[in-house]
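Every protein chain except one is present and positioned as in the full complex.
Right, subunit A next:
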Amino acid sequence: MPAATRPASTIARYVSSRLGQSLLVLWAAYTVSFIVLYALPSDPVALLAGGDASDIIPEQLAELKAHYGLDQPLVVQYLLRLGGVLTGDFGSSIATGRPVAQVIGEAIPPTLQLAGLGFLFAVLTGAGLAVLATYVRSRAVSTLLLGLPPLGVAIPSFWFGLMLIQWFSFQLPLFPAMGDKSIASLVLPSITLALPTGAMIAQLLSKSLATSLREPYIDTAKAKGADRRRVHLRHALRNAALPAITMTGLIVGQLLSGTVVTETVFSRPGIGRVTASAVQQQDIPVVQGIVLFAAAAFVLANLAVDLVYPLLDPRIQLTAAPRRRRQAPASPAVAPTAEAAEAPVPDIDAVLEDAR
């Protein structure tokens, strides 16, 4: 059904079901992180007390455990921590004793700068490369350009960052090698962060651009006299960008986890550095806080896509029911006709699922 005739109740039901699903995913992510970090055999308090805990008397150990609530049964710990998370209390760091929410909160601004610029670089270079590779007439140039993204995916970003430092800080002193004092210090880290993401965007977009350039509406546009650039940018790119938009959540997750390596390489403060040192010190509450933070970022990005996508693609049918997996057709003989009948009205779940 077209966007204009969607009744308000359908939209309200769609939005609320998406919100509910997001909350469910967050709760499940909390559960997964709890199982991984608290139910697996590890003893953060003993680690805190000095590895084998030989220089600490059992009473002190018990006291420490009680302090962090680690002496209680797992189910009680699970519920207590869940209650804490719901009220904004993520516990406190075992290494420093500071509240996890504060540790992460302080680290967000520098990481946001880095990830924001990295996102910009990734989208601009990735999309630029894809558009150029499908636009140029020379086959050799196109092949060359399309050969770049697989390279970008294969290069380890920690190494790429070090190479950038070597070339553009030491050989040519253009940018500082570390720190977060100036805008210039943001350039090399965000290029490093953008590399795998930009390569992924370029691969995805060039493929979907090539597909949409073969669609009949391209012929129609050409027949109506639109010039090549207009056909490419207005008609093909706009349609090809739709599947790429569904990848936003994945891109946000990739950028966020990329900061662990990037911030370590460039000695910048931020979420990535907090993560790296928390893992180093086996600081379980901080690691859990970061996992939840990342899951929340992913869920928010996906929620935004879910809400915006129907506006961008009015053909989409809204489904408020919990996501139902498409089952394979029962009999292959019937399949083609059934698919043909469904084709004109793609279901939003189907579209988003294909991409994710």
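Everything that follows uses one rule, which is that a contact is a pair of C-beta atoms (placed from the backbone, for glycine too) under 8 Å apart; a residue touches a chain by one contact, two chains touch by 3 or more; residues count from 1.
What we mean here is this: contacts and distances are computed from a predicted model.
Trainee: Identify the UniProt protein name of the omitted chain, choosing among "GntR family transcriptional regulator", "Glutathione transport system permease protein GsiD", "Alginate O-acetyltransferase complex protein AlgI" or "RNA polymerase-associated protein RapA".
Mentor: Cross-referencing UniProt, the chain left out corresponds to "Glutathione transport system permease protein GsiD".
Trainee: For a quick check of understanding: of A:Ala8, A:Ala154 or A:Leu311, which residue touches the chain that isn't displayed?
Mentor: In the full complex, the listed residue that touches the missing chain is A:Ala154.
Trainee: Identify the residue among A:Ile104, A:Leu145 or A:Val287 that touches the chain left out of the display.
Mentor: A:Val287
Trainee: For the chain left off this view, which of A:Ser16, A:Gln102, A:Gln166 or A:Ser182 is in contact with it?
Mentor: For the chain that is not drawn, the touching residue is A:Gln166.
Trainee: Among A:Val123, A:Val136, A:Ala276 or A:Leu307, single out the residue that touches the unshown chain.
Mentor: Spelled out, the listed residue whose C-beta touches the missing chain is A:Ala276.
Trainee: Tell me which stretches of subunit A touch the chain missing from the display.
Mentor: Residues of subunit A in contact with the hidden chain: 25, 28-29, 31-33, 36-37, 40-42, 150-151, 153-159, 162-163, 165-166, 170, 253-254, 256-258, 260-261, 264-265, 275-276, 278-280, 282-284, 287-288, 290-291, 294-295, 298-299, 325, 327-332, 335, 356.
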